Structure formats: structure tokens, C-alpha cells
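Only one protein chain is missing from this complex, and each of the others stays in its spot.
Chain IDs A, B and C follow the sequence of writing; residue 1 opens each chain.
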């Protein structure tokens, strides 16, 4: 959360960024804009009572998912916590299946079973979407273990919040990652707060949260999340370390969320000042900064910006329509997707009673 | 476990050690000898089939409990894991109640309910004796919390093994200790092994295990456990930091166990060489070194040594006799000590069914 | 002398009174202080009582719950909030070993006067990991006590009793009850305490006994109304309130009176409080049963998110009515 203090470095010249074509850069822009549009639509219809439960918006943090995941190849896997919409769209999930999931419709990515916190797309190497703080951190380790076990050159990106670093499961995972040389990258998306608790009220640390890596003899870095070039440049190094050396890394990416912890969080202007929020919006917004950068580079034009924004809005609106029109899940669907064996009607599933509803 | 590499420093001149009278020094010696004698007797009768379950011997590590606990005053509390006999005797529990507990007799310190892993003496500020690896680490934090809450100038010493550092609960405790400024000292009794796993096969770390403290902005130190002067000198600093500043510390005390993990561990000469064990016994035994030191200082004489050793052996033998002669607990005692309210026959305990044995 | 309070206000009043009564009582948990609680149960208490008595913790359930247990051994009386009871899963060892067994393993030398509280329920679309209802799970560990109030008055009375009890008491609240209202005795009339181990007959009846706890009690009361109005069936509703200790006498009394039982329990079908109560009834009132004991439980799958069908997964008045009508 010390974005303001970071020295201004320019990562545009890093090889991984120099390799980007103009189209690639525009595509990164489009992805971030689409995430924001999707969530703005979600927010609107959540407030209209169309969804239940929580809605944890990613708005303000888009560069993290888009920047890091833009570097991923077919053997790179990823997993995150409940603030999972940005990653979902970044890996290529459609707005339709995501919006329908928020609505709790049968056409949702999880058939309406998971909701906002539980988007999954294993076909896109995206393993969710997890609601228990830091509960996904050993799973991310396991993805890395699986990659190494199968002899694949890949990495597992495991995202988490700044509040999650104080869960035991994360610590256990760090030690195993370093001890077993597993290709996992823990990405701390440090937005400065865990619900209403500022980082300094939840964690004791020296330097930064990522630096705890040293206690495990592990590499780490801190990243200015509002600069997409920096996110990519530093993540690339960690990815290569994972893929080629099977070595883990902690990356702490400083970022910010503009809305409350979840939309039910009406307190969010109490635990931080309106000025703080405004400052981020004005001076550190990752989409805005990337837009300016590409405009300056001559890669984007004002017309293109408008076109991309409009298209994203339309896509989001269409996904709302898709979700609205989709059928609710049937009550019977409550009882499927519990066991693989019963879902697949295997001989094993016919032996003994599996379900105990009176 | 890097005792051999430690530079040879002399802590005899530390004020806390200079303050020791000849009698004090002899008393420290006596305590260590008594612990060893007690456990040698326990080993003998365990092997004779007189006890059940586990027997985790402290032999080789005596200086840790005796050295650290010798500094404790009325407001200092302590708690440890299952290797708990040394601490029990060091705080002043009698051999009788301890031996009887190993025997599972009604006269045991826990009435035969706890066994080898679960000695307790709250009246001596000793809170056990805990079987789940690192499960006691948040309890130690809680003792510190209680002290601070009540405005007492004291510290909580929480002992643990080198294998316990990779449990999540410990990590959570460290963060809270540093964040809340709690007067707790985590004493890692590093005997180099967690069961059959050497430290380097269980932990990834830079420098040493205690150094992980830096990730929490916490103080730490490493101690040569075979030198009682050093144990006292360094623990004293941590205790003062806790008492006066409410600041936590991790102390890693290098030590060694001569026997297997528990007596059932017949493997213990497979995962470490006989030479390694011999080297410790010969060159690093804390009792032996202290004895030599006191002989050199002229505080002890050969006769006194013999007298102390004989007395300890007799005391241990007497405790065996006490245990042998003590009655087994009555079957009815299984159902007491579950709830405070039922034990004390309070009105609350008369309302509703508390127990559900068919 | 009674006022109408919400369940949330009643809990808060109970906490506030106990903070005033005993300086060793301290509230702890994630967001309980400055944020006023995720569900606002502790609203205003930090402002009133300050940093020492109302404490925000990091997201470290094993750490802070273990800390509370340790402090309780020295006489502090921590009342700890799990933002959801479901998060017990990351602190399970502290909850079932350290809290439940230390007294026993020490031969009675130690007691652990802690209270754990927070919501334990499905029905608010938060999905499988956030909807566990662990009353039976914790009641199965001797050394622990468990209760689950259904009304504001019981919520206040039980939280106060729990805080004064010298054993660990786990209080299961319900997000969907926080806003419900009911009469709560005026503090001026004296301490309002509801004992652990005492069930409450929430409705008299003669044809069938509906036995439940927590929000399921409200389903039973609604179902009883329908049964009376539409089917002429007189249902008695027994609110267990406390799971351990359990008011077995009250259970047997209602069964002996009506001879027919439906147990309503938000647990999943395998186990739950209801399986235990069912066993007890057939064991101790076998000859009084005119029909098998039936249950209404949560459909036996992890909790679904979809707001369209989550209500169908849970016990609800319709399912209770149907079950009663199906009794032979």
C-alpha cells in the first residue's frame, strides 16, 4: 500500500514488455476495461436485488489479474480467493457464464452452485474462486506439485489478499514450497485492507509482507500494481524462476479497491478517508494509467478507447440479459455434483446409500 | 543443531550469572541431575511394561528447562509440548506425582488422566504438557495476553520443538504476539530432529529457525543449549524485554536428545549416526559440562557430585515405589473433570443432561 | 416490563451487561471493534468500552482462539466471535482439543471459561464453505457446551449465561435471525438469564411434537399454524435452545404426550442433533411412539448458492407440514 512512495521506474523496456505488439497492448487494455464494465454491471444489478450473498468487487485491481495472467502459457495454472471475477475474465471465461453465476442461474459457470466467490474454469487452468481466507494457498501449492510431478514446465499462480497472510495454512505452504522446490508464486494482492482492518492493524512485519519469504529462504519482490509494465516484468521473472528452476516466489503487488470489502460493506468510507480513495482513483488507477501510456505511445487513440469502452459496456449489458433470461437451476440439481462416481453413474455409485436426506 | 559451530563465548560474567551464589549453582546442577535420574527410572520401568502410550525423554536437553525456568518469578508462566517431564521437575513438581502419572495412577499429577504428555501444575505457573504439535503455541500467547490484561509484570515461556515451527498455529501466534506486543517467549528446543526427520528435511529457512522472527519484526536469538550460563544470560534478556516492554522473542536453543523420539522409536540410530550421538554425549552434555564448570570454579567437589547423583537416584527409586504402591484410578473417575460446573456440583450442572453414555 | 428488541440488539445488550458486570470479560474477533462487527452484533461496544475490552484480531482464528483459551486459564473471560461459525474449520484443534480437553487432561486443575459465538446457518446464499451448522459436531465433544437461541429473549439470556459459565460454551447464532424481533425482559426487572440445558415449549399441542432449535423453531411454529388452520392437527413445538446440556426430560415429556415426533434440524442428513435426539427418544420412550420418528433436515449436499433454490435445500415450513402429514 505504499504505491505513492515507490520510486518511479520504467519497465516498458523489459524484454517481456518490448515483445508486446500494439495489438497485444490494446488487448491488455480491453481486458481490464471488460473486467471493470462487467463488475459495474454486476454492482448495479446486485443493488437491484438480482443476486444473493456477497459481491466482492475487483474494481481498482484489474492490472494484477490481467498483467500476471497475460504471461501464462498452457502449463501455467492459477487459483485465487473469493475476489475472483477479474481472474475469471482474464483467463478467458465469458461474461455470460460469469454473470449468470452471480444471478444463481443454471447457465452459470458453476451452474449457480458457487456464486460470486466460486468461479472455476479448469479448462482454462483456472481453479477458482475460494471463500475461506487462505484456504486456497495449499491448493496452489498442490497445483505446483502436480506440474512438477508430471514433469511439465509450468507454474502455479496463487493469489491472495494482504489479510490472508496471517493464516496458518499459508505459512505451512510457504515452508513446503521452499523445502520441496515447487513452482508456485504467491501473489499477495495488497489493497491495504482486510475488510475494515488496515494492513498495519492486521500484520506485524519488517519492510513488507512479501519479505517474510526470507524466513523460508525464498525469493520475493514488491510490485507497483498500478503499472501494468511493472506487473508483467516482475511476474515474468518469478514465472521463469518457477518454470525453469522449480523455485517459489512471493510477489506483493500493491493495489487498491475502490468499493467496500463486499457490497454489503457500508463502512468503507469510515475506515479510510474519501481523500485516500480519490487519490487512488485519480493518480493510480491502473486502467487510466495504461490508457494514458498507450495514448502517449500512440498505440491507442481516443476513438479506440471509446470503442473499447462501449463494446465492454455492451458486452456486460448483454451478459445481464443472458443471465436474466437464463433458467434457474432445478431443485433436483441440488443433489448432483456431490460425488464424481454418482454423477457418472458408475457401478460403485450403485452400492450402498450415498445420500441421507430424510 | 549447529552447536559445534558456535563460537566459544563465556557467559559466566553476565550479571544474571554473576548473581548466582554457589548454592544456586549447585541447585541448578541438582535439578538437571534429578531430571535425568527421574527419566532413567521412567525408561527402565516403561521398558518393564509398567506404563502405556508414549514416553518422550528429555535426556540431553535438561539445561534448557532448568536454565530458562531458573529465571522465572511469580508472574512468569510457562507451557510446553509433550516432552514435558523436564519442565515439570524444573518448576518444582515432585517426582512422586510425575512418576505416578506415568504409571497411570490416581496419585499422578493429572490423576492418571493425562499420562506422559500431559503434566500440569498451574499452582507453579506450569500449564502443561500438550500432545498436538504446536497446539500449545497459541495457549502460550494467551498466557502472555492474560498477564498483560491483568497488568502484571511477567512473561510467558512457550517451549516447542524444531519440527513444530511448520505448524500454522505457531505462525498465527507470532504475528499476533508482535502485533499486540505480548510478553511471550517462544523457546524452540532445537534437538535437530522431529521424529526421524532432520531439521533440514523439515524446514526451509535462512540462517536459523528463530530468524523467521524478522518476518514479524520480532527479536530473536540463538543459544548454545549445552552451556547453562549462556541459556540463562540470553533468556534473561528476552524475559526482561517481555516483562518491561511487552515484547515477544524467539529463542532457538540448540540441544540434543540421546534417546529415540519416544521410547517406541527403535529407528533412532538409523536416522542419525552413533558417532553423532556419542559426540553429543561426550562433548556437549549439559550436565557434564556444568559439572566440570562447577568443579573448575571450586563450587562443586567430587564428593558433592556423588552425593547429588545418589540422592537423585534414590529419589527416583522412591518415586517408582510410590507409583507402584499407589492405587489405580477408579473406573468412575473417567467421568469426572470434564466440566467445571459438574465437578463443582453447581446449580447449572443439575439442569439438563451433560453426559450421553448409552 | 418488556421491550421489543431485535435478536441482534438482545445479544448486544447481553454482551454489554456482562462487560459491565465483570472486568475480565473481553470481546475479541475479526472486525468486532472498530468496524462494529460484520453483522453489527457488537455495534457501539468498542466506542463504549474501548481497546482493552473489545479487540479486533487479525484473520488468524487458530491464533486468536487459542490465545483466548490460554488467557482464560489465567482468569480472563474471552467472548470470541467467529464472523461465521463455519470458520471453525481453521481453528478446529483449538476448539476441540485445547478448549475441550485441557480440564480433563490436567485432572481438573484447569478450567476454560470461554465463549465462542457467531452465526451458524445456511440460507443467505454464501455457499458451501460458509454454511456449516456445527451444533452436533461440537456437542459430540465432551467438555464443550453448545446452545442455539431462536428468539431475542433466549439470545440475551443464553449469551449471559454462557459468559458466566465456567466451561467453554459455543453459542450458535443465525444471520437470518439477527433482524427478527421479540419481547425481552427489561433489565430493570433484574438479570435476564436463560439456563443451559433447559428447553422451552414454544407452543402447546397434542397430536404431534415438533422438536427443533435455532431458526428451525420458527419454521416449526409457522408449520404448526398451518397444520392447525388447514389440517386440524395440533402440533406442539419444543425449542431445545441448548444442545449440550440437553433437556432430555422435556423431550421425553412431549413425546409421551403426543406419541408422534418430527425433528427439524438444519444439519445435513447424516448425523446432526436430530439423529441423536431420535436415538434418545426411541431408547427412552420406545413404548410411547405410535410411528417412527421422522426428520426434516437440509438436503444432503454441500450448501448451494443459488438464491432460487437454496430455500428448498433447507428445512422450511412447507417441508415440515408435508412431513407431519406423511406420518402414519
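Observations on the model:
Keep in mind that, in the parts below, contacts are C-beta pairs under 8 Å (C-beta built on N, C-alpha and C of every residue); 3 or more make two chains touch, one makes a residue touch a chain.
All of these numbers come straight from a predicted model, not from anything done at the bench.
Although one chain is omitted from the display, it touches the following shown chains in the full assembly: A, B, C. Within the set B:22, B:334 or B:350, the residue that contacts the chain not displayed is B:334.
When the full complex is taken into account, the listed residue touching the unshown chain is C:292, out of C:44, C:75 or C:292.
Looking at A:17, A:37 or A:173, the residue that reaches the missing chain in the full complex is A:173. Only one of B:52, B:73 or B:92 touches the absent chain when the whole complex is considered: B:52. Although one chain is not drawn, the whole complex shows that of C:27, C:55, C:128 or C:309 it is C:128 that touches it. Residues 88-90, 92-93, 96-97, 100-101, 104-105, 127-129, 132, 136-137, 139-143, 244, 267-268, 270-272, 274-276, 278-279, 282-284, 286, 289, 291-295, 300-302, 304-305 are the ones on subunit C that touch the missing chain. Those residues of subunit B that touch the chain absent from the view are 51-54, 104-105, 110, 112-115, 117-118, 130-135, 163-164, 166-169, 194-197, 201-203, 267, 271, 328-331, 333-335, 337-338, 355-358. Mapped onto subunit A, the interface with the missing chain covers residues 77, 79, 108-114, 118, 120-123, 127-130, 132, 135-147, 149-150, 156, 168-169, 172-173, 175-176, 179, 336-341, 343-344, 348, 351-356, 358.
What we mean here is this: only the chains that are shown with their structure count from here on.
When every pair of chains is scored by its C-beta contact pairs, the maximum goes to B-C. The chain with its C-alpha centre at the largest distance from the centre of subunit A is B.
Subunit B and subunit C have Cα centroids separated by 40 Å.
A separation of 36 Å divides the Cα centre of subunit A from that of subunit C.
Rounded to whole angstrom, the centroid-to-centroid distance between subunit A and subunit B, based on C-alpha atoms, equals 45 Å.
The set of subunit A residues touching two or more other chains comprises 166-169, 201-203.
Shared interface positions of subunit C, i.e. residues touching 2 or more other chains, are given as 58, 60, 62-63.
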